[in-house]
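The other protein chains are all here in position, but one chain of the complex has been omitted.
Naming follows writing order (A and B), and every chain is counted from residue 1.
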Amino acid sequence: MLDTVAAGIAHVLRRMGGRTVAIVGWLGYATRFGVAVVLESPAAFARLSLTLREIYFSGVLSLIIILVSGLFVGMVLALQGYDVLQRYGAAESLGVLVALSLVRELGPVVAGLLFASRAGSAITAEIGLMKATEQLSAMEMMAVDPLARVVAPRFWGGIISMPLLTALFSTLGIFGAYLVGVKLIGIDPGAFWGNMQAGVDFRYDIVNGIIKSIVFGIAVSLIAVFEGYDAKPTAEGVSTATTRTVVESSLAILGLDFVLTVFMFRGVA
Amino acid sequence: MNLNRSALDLWVGTFVAIGIGAILFLALKVGNLINFASAPGYRLEARFDNIGGLKLRASVKAAGVVVGRVERIRLDPTTYQAVVTVKIDEGYQFTTDTIASILTSGLLGDVYIGLDPGGDTQMLADGAKVTKTQSGVILEKLIGQFLFDKAATGGGK
Partner (left out) sequence: MSDPSTPASVPAPAQPECAVELADVTFGYDRRPVLTGISMAIPRGGVVAIMGGSGCGKTTILRLIGGQLKPQSGRVLVAGDSVPDLDREALYVMRRKLGMLFQFGALFTDMSVYENIAFALREHTDLPEELIRDLVLMKLHAVGLRGAARLMPSELSGGMARRVALARAIALDPMLVMYDEPFAGLDPISLGVVGQLIRRLSDALGITSLVVTHDVYESLKIVDYLYFVSEGKIIAQGTPADVRASNDAFVRQFVDGAPDGPVPFHYPATPYRSELFARA
């Protein structure tokens, strides 16, 4: 009886050990891939048209969803924020509340999640499909490195698009809050903008928000191109890879957000 | 799917332009970039027994007008006094007998430093010390004082 228990435990440990080794190995592979992509990047900029094309596909085509979402998030924030603030007679701080929430957290995080779902999954699907139809192999055999020609432009396209989309998201959010707060509810616009300007610091809030969006952009782009490149060359493999991109990107964004927030907004004096 | 080059350039250019525009909007209209980098100024030092709830980047006001910001707060290890460094915007001069007090705007409001200039002919220069200061009001001490006074007058009757 003791033997079977011991054997069972040994089996579980071996499985866990095997999984851990596999995960560490996968991390190593992913890191090597990431380094290779960065090293091949000069080619992506030498052929600027490639990267511009990718900025179009990840950035411009994501504009609609980012702008609309930003607007609605801002409006809802204003509604909910007003409801709570006016109980303490602090309705005039609505501008500060919305601006700080958006610029520090909601802008980078929500824009990042939306970007991962729309652009990240598209990038993964594209690269995965090229792998499945042997286009990447064909490129290799024509002595053109697919990392330089296909992967690196998409990687940098994503990184460049993210901070811009985040800024637009926050801007539309503040505008939405303005519409609801000032136009709809009737808060004094002077107080709205004045308190906001007094409460939001450029270096502390806005720059930190931009840094967050750049970090998220790097994470999402890297995950998207890696999962595409690593996908199994079948229809099922591509679909699994796209799902993995969205899930992994979302977790990465939320995890990195926590880490960055701890470092950036620790002890507001 | 095959976008011609000029349409692509147009779209990407527009995208980048409005993105940067949004960042500028956030920096200028939403944040305080205008007040932040450009304003040249000079520094003054003031010592307080207690700064109360004064925080970094709190305003420095004279006659209710913001004239500067609190830059640094530290404790003097020998005198156990709070040493506050403030940055005053260029263009505002204060006399050497100016009083710096720690005030609160409203009961629950922000804590700031109020400057009350005197009648001296000399002006404070960059790096000078404000000699006359008034510490912040600590609510607990005020209540304690009130109760003590009440007890004293009540007992005296």
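We adopt the following convention: a residue touches a chain if its C-beta (ideal position, glycine included) is under 8 Å from a C-beta of that chain, and two chains touch if they have at least 3 such contacts.
Quantities reported herein were computed from a predicted structural model and do not represent experimental measurements.
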Contact residue for the chain not shown (choose from A:7, A:48, A:84 or A:144): A:144
Residue of A:83, A:134 or A:236 touching the missing chain in the full complex: A:134
Interface residues of chain A (partner: the chain not displayed): 129-130, 133-135, 137-145
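Convention: only the chains that are shown with their structure count from here on.
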Distance between chain centroids, defined by C-alpha means - chain A, chain B (Å): 36
Of all residues in chain A, those that touch chain B in their complex: 49, 52-53, 55-56, 59-60, 63, 99, 103, 160-161, 163-165, 167-168, 170-171, 174, 193, 196-198, 200-203, 205-206, 210, 268-269
Residues of chain B that touch chain A when the two form their complex: 3, 5, 8-9, 11-12, 14-16, 18-20, 22-23, 25-27, 29-33, 36-37, 55-57
